[in-house]
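Yeah, one chain of the complex is gone here, protein chain that is, but the others are all in their spots.
Residue numbering begins at 1 within each chain, and the chains themselves are lettered A, B, C, D, E, F and G in the order written.
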Amino acid sequence: MKLWRKPFDYAEKATTSGQVFIDEERCKGCGYCVEFCPREVLKMSTELSPKGYNLAVVQDESKCLACGFCEVICPEFAIRISTTNEK
Amino acid sequence: MKLWRKPFDYAEKATTSGQVFIDEERCKGCGYCVEFCPREVLKMSTELSPKGYNLAVVQDESKCLACGFCEVICPEFAIRISTTNEK
Amino acid sequence: MGRKEIRVAGFGGQGIVLSGSIVGKAASIFDKGFAALTQSYGPESRGGSCRAEVIVSDVPIDYPYVVSPQVQIILSQDAYAEYGRNAPPETLLIVDSDLVKIDPSQNPKPLSIPASRMAQDLGRPVVANIIMLGFLAVRSDIVSCEALKKAILDSVPAGTEDFNMKAFELGYNYDIEHGSEV
Amino acid sequence: MGRKEIRVAGFGGQGIVLSGSIVGKAASIFDKGFAALTQSYGPESRGGSCRAEVIVSDVPIDYPYVVSPQVQIILSQDAYAEYGRNAPPETLLIVDSDLVKIDPSQNPKPLSIPASRMAQDLGRPVVANIIMLGFLAVRSDIVSCEALKKAILDSVPAGTEDFNMKAFELGYNYDIEHGSEV
Amino acid sequence: MIDAMNVEEPSIEKYLRQDRLPHIWCSGCGIGPVAGCFLRAIDREEIDPDRIAVVSGIGCTGRVAGYVKLDSFHTTHGRAIPFATGLILANPELNVVVFSGDGDLVAIGGNHLIHAARRNIDMTVICVNNFNYGMTGGQVGPTAPLEARTTTTPYGNFEFPFNLPYLVSASGASYVARWTVLHIRQLEKAIAEAMTKPGFSFIEVIAPCPVVYGRMNKEPKGLDSMYYYQEKSVIRNGADPKDADLELNGPIVVGKFVDVQRPTLWDHLREVSSRAQEKAKARAKV
Amino acid sequence: MIDAMNVEEPSIEKYLRQDRLPHIWCSGCGIGPVAGCFLRAIDREEIDPDRIAVVSGIGCTGRVAGYVKLDSFHTTHGRAIPFATGLILANPELNVVVFSGDGDLVAIGGNHLIHAARRNIDMTVICVNNFNYGMTGGQVGPTAPLEARTTTTPYGNFEFPFNLPYLVSASGASYVARWTVLHIRQLEKAIAEAMTKPGFSFIEVIAPCPVVYGRMNKEPKGLDSMYYYQEKSVIRNGADPKDADLELNGPIVVGKFVDVQRPTLWDHLREVSSRAQEKAKARAKV
Amino acid sequence: MTEYQELTGKFFINGDVACAEGAISAGCRFFAGYPITPATEVAERMSTRLPQVGGIYIQMEDELASMNAVLGASWAGVKAMTATSGPGFSLMMENVGLGVMLETPCVLVNIQRAGPSTGLPTLVGQQDMMQARWGSHGSYEIIALAPISPQDIFDLTITAFDLSEKYRIPVLIMSDEVVGHMSEKVVIPHVAPESLLNRRRPEVPPGEYLPYKTDVGLVPPMAVAGEGYRFHVTGLTHDERGYPVMTADAQDRLIRRLVDKIRLNRDDIIKYKETQVEDADIIVCAYGITTRIAQFAVKMARDEGIRAGLLQLITVWPFAEERVRELSLQTKAFVVPEINYGQIVLEVERCAGGKARTILVPHMGGGVHSPETILEAIRETAQ
Partner (left out) sequence: MTEYQELTGKFFINGDVACAEGAISAGCRFFAGYPITPATEVAERMSTRLPQVGGIYIQMEDELASMNAVLGASWAGVKAMTATSGPGFSLMMENVGLGVMLETPCVLVNIQRAGPSTGLPTLVGQQDMMQARWGSHGSYEIIALAPISPQDIFDLTITAFDLSEKYRIPVLIMSDEVVGHMSEKVVIPHVAPESLLNRRRPEVPPGEYLPYKTDVGLVPPMAVAGEGYRFHVTGLTHDERGYPVMTADAQDRLIRRLVDKIRLNRDDIIKYKETQVEDADIIVCAYGITTRIAQFAVKMARDEGIRAGLLQLITVWPFAEERVRELSLQTKAFVVPEINYGQIVLEVERCAGGKARTILVPHMGGGVHSPETILEAIRETAQ
């Protein structure tokens, strides 16, 4: 039995997990993905891109629920979430 | 006492009487004045005017209440009612 | 036959352009010549001055306006003043006697027919112009009577053919019934 | 002094046109010469390529574009590729070191200052262009330092004067603090 | 419905360019009576005629500007409202009245209509709605009911019409009314109210166009239309304009639908102007 | 408000002209997410992309047409709707979507908007409302709230704005909704509904324009606007659009306001066409 | 929607109606317009006829909308037309430019009345001739034809559609109130669909199609919406892919091609008709209704022994520059009657280049010249 090792957690239970790809060529650092990710998967980097933007980067992919919100809110079509079957 | 000689009549009591002037140069024979006069003061002539219209003419001025409706409805500004003080 | 010119003049609402169109159609479609109809009218939908001019010819027409008309049909006092009163004597002048007061001194005297009254008596004021065309058919050979009739039938709304033919006959026979003035 | 030409190139949002305008104003209003500022930008509000060119002269200017620049301030990699990399050696070339990677083989080596980082460190990214102007003031005599300062004060929003002067000084003193590369 | 009890109509001859009468409108055309109401409203409210400016576009109704002895502008098709906007903004002392047709104000001029209403600009718009383009010979207009016959809808009109009171109130008008030409007394009163009210006022007048629209829709005489109005009109002051749709041969809801107080464009402009002048005292940098 | 429970977003890369990315919109601009919703709605409803035509006017939003890998037309300022009208009438098999900005659709294009709604023509109009003219650098637009600062209202906006849902429903639209960019899931659903519904559909999307409008109105970053939407939005599906006015710093009523069934222009046209052809059998006279 | 109901035979109809019939014979199946005297009858005729032949008639809210709806319809693959007069023509100009830029086949009819502004709505003018060429902003070329009779407008409307399809450009029919409103016999022949020109369609699969890549000649093949090509077009300066490119280089390439596709094909496009010019000392150069008056005047002049001839411009734009240059070497003078205060005469004068005198015979509008006026000008010039 593995149950005892995966304690009941609504968020984790209801979702699959995701991999996050951020296209650096497209990101303009608006911060939407970072701000509205329910799981604080992403953060803004402090580095300046060649066009002078701070880009979004993945901070802790393991938390990702693959909810896709970052993907749909991103104004730059810069994020792609791929779902991994289970955590 | 004159009362018995002027029997109570709403229409006559409430109004003064009028003289009707129709400008033949302006009338185009639409018939509005004739149709909507509450007292059948006016009628359409059967004569054709030089432009081919049947004009409105006064048929019985004595009935006129000077209500002015013919004047305001006339599309041609062709009618002028002048009020005489009493009948 | 060379170039022939007809002018119809009066005010808007009298079917003037339709008359011109019937004449033109008669001449160019049914009589197989050439015809050009031009028209002029003002901003009014009704009652403004209105004029149709038809040129009929056996060769293509260049200048499409009346230079000196063979026939003029006059349907208002204003039109009479403008075109009728001083028309050259060789012009055939036809007026609607209820709409035009002829200057008694004019010579030759224009032909006249009370077409609009006749139409009103018929209960169809709109056919005054067809009555007029019937009258014209007797008086002028610019278009053939046959062609005129065909053109009328081709031009009036479906269902009104009989009526219009009757009006045409009325105009055509007016002289016979009322005695020619010529 | 004849004709002198300055080009500032980078992308939209860097205050490039304002820099040009300050130089032009300094030269023509405070230094009493003539100056013409032209600009070119794309449809983007931000991030598109952007260029300002200032011609300074003691006689009226006819052709208002750069023919061969005395000074070029380069604020993006694209601009470096277009104008910086192959600039003639006599051109004074200044780049923002955080935004432009210089080709190591370029000779003479452009001057560089991390103006945008310095501005960010100040907490006011918008003053990067003013820092740059301070740096320019040390390196070039096209406009006087006095005039430049006046032009800055005349151009920035009320209430931000002190801040901008501080930024100017920062750029002006950069060499002293960081050692000149020339 | 006909209020026949008033006496002593003021003469409107003094407001007419008599040297231009008779006018060009057809026998039975509804435009004349509306023009008459407008002129009587001026008299009734004792509005200084020297301060009135009438602006029309192009159309039969647009000819109104040419018959009134007032400062009057016969502009281009659809552009009466922006022209009037220039007049009133440049001289707020004017009492500006736009008088035009449904095609002019709502087809080609529709954008200006809704924007003027939105701005709540001080003007009165009188729209004579005869459901078609009278001047050009009876083509379908944007108020023509579904299935109406016109010279460009020989198989029946296939477009829904606007409900003008609804459109104009949704845009922001302060005063919105609809009357037919037969409601001649109410119409005069409405125009008087509109002209004395600040902000944007709109009056739709349903009017016969016997010669083109009427002829094709079983109302070949003005009187036929008048009978129709008499029979089918329903006065519903205060009705929600949403419920004032018109249909072919359907009822005509008339009345005053909207009469609200909102700041006008001029109220706002005065405010802006004083702010600007305060700022200007501290001399702006260039 | 944020619905974070869906999984497996379909990729929209196949509908994007990737050779044109990154796009020209500023960091934080709200147009991108709306475009994304549109593309996902196509996928979601399995609409044949070969049959979609996208028409835009001129403006930042107008650039959408250039980024979608669909038949797409970048027309002139204000004229997307009439251009789209020609497309749909000439080929009713198309699914026509007009995608443009508030200035384009409601300022210069306002007349076409209300007339298309009136006709209930089969098209979906997506209006990105950022309260100003982004493309030309932030001038006041007809949806800018009273008192908003823009580059042409340095002393505050002195004109009332349109309430777009109200205007468009008063004109006759069959489907009317308003969402903000933050309501990204609802927006996608709304676009899907609109595109599959016959007749005229209109969706207003409140969107950040941080670089010009935001900068002047205390929302210098897109995120500032997003927080504002988060805080001030009130979802009221079925609300009377009349009550959906927007004010500076006021609440934002969002939701689906209108969803009714009315015959479309094409329904009417088919009818007319069959009448005409019957008549034509009895050969018309010339 | 249904089969084409052909209408053939001889009819006594006016120019407006003939124009509508010409359009239908040319395969036009979409008309969007806005009524205006004296062009309204084109629309009215279309509103009756198009539904009969499975086409669409729509009256738009204004002329701006009409012009755009026509462009949209053309991009859906349907031959489309609008008709207007001066004020509406002015309003359409911005989007004539869009038509040029997107390379959209369509036909725009201007039944000219007298202006400026509202002017004389019911009376003739030829005052929009230069506007036809220069009325939209930007550098471009256009094609404009001027008919002289109802039969001619019928025929030229077909020509207009052919040219518009061939060169992917809005073609203008610059007629006038007299031609529009005059009725004459018009022979409507059977027009075989094969005899009509149609825009070239792409022959490559969607993935390879570039909307503005030319293969042969200067006119690219045209895909239409809904076929799977998934193309993008824009009124911005663009490259072969149809993508905006904001550079002077892209502008140079694009505008040169747009202009040259007309300029370099001028021999195919320009049509004129000459009468007795071979020995003419004086050539009357005319177009539209004025041609017929001029014809009359030239006859009168010949009768008087003056060697007059007539050059009728059928294609007014592009202007018959070469031919006028040639003629200027063999004649003494051009007499140019126009119902305006001097428009096409400027082109004649320019091309005559001082070799032959150029005399304008203006008419301000509201009527045609009397033949005598033109004759008088011929006489004076002959002296």
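Following the convention adopted for this analysis, a residue touches a chain if its C-beta (ideal position, glycine included) is under 8 Å from a C-beta of that chain, and two chains touch if they have at least 3 such contacts.
Treat the numbers as computed from the prediction; the structure is a model and nothing was measured.
Residue-wise, the contact with the chain that is not shown comes from F:58, picked out of F:24, F:58 or F:148. One of G:114, G:293 or G:311 touches the chain omitted from the figure, and that residue is G:114. Which of E:12, E:65 or E:127 touches the hidden chain is settled by the complete complex: it is E:65. Screening E:49, E:156, E:220 or E:263 against the full complex identifies E:49 as the residue touching the chain left out. The hidden chain makes contact, of the residues E:84, E:140, E:191 or E:223, with E:84. Annotation for chain D: contacts to the undisplayed chain at residues 20-21, 24-25, 28-29, 34-43, 61-65, 151. Within the complete assembly, residues 64, 85-87, 89-91, 93-94, 97-98, 100-102, 112, 114-123, 125, 127-128, 130-131, 133-140, 234-237, 246-252, 255-256, 258-259, 340-341, 343, 346-347, 349-350, 353-355, 363-367 of chain G touch the chain that is not shown. Residues of chain F that touch the chain left out of the display are 58, 74, 76-78, 107-108, 110, 133, 135-137, 139-140, 142, 151-155.
Just so we're on the same page, only the chains that are shown with their structure count from here on.
Rounded to a whole number, the gap between the C-alpha centres of chain B and chain D is 88 angstrom.
Centroids built from CA atoms put chain G at 39 Å from chain E.
Annotation for chain F: residues touching 2 or more other chains are 25-27, 111, 115, 269, 272, 275-276, 279.
The multi-chain contact residues of chain B, meaning those touching 2 or more other chains, are 28.
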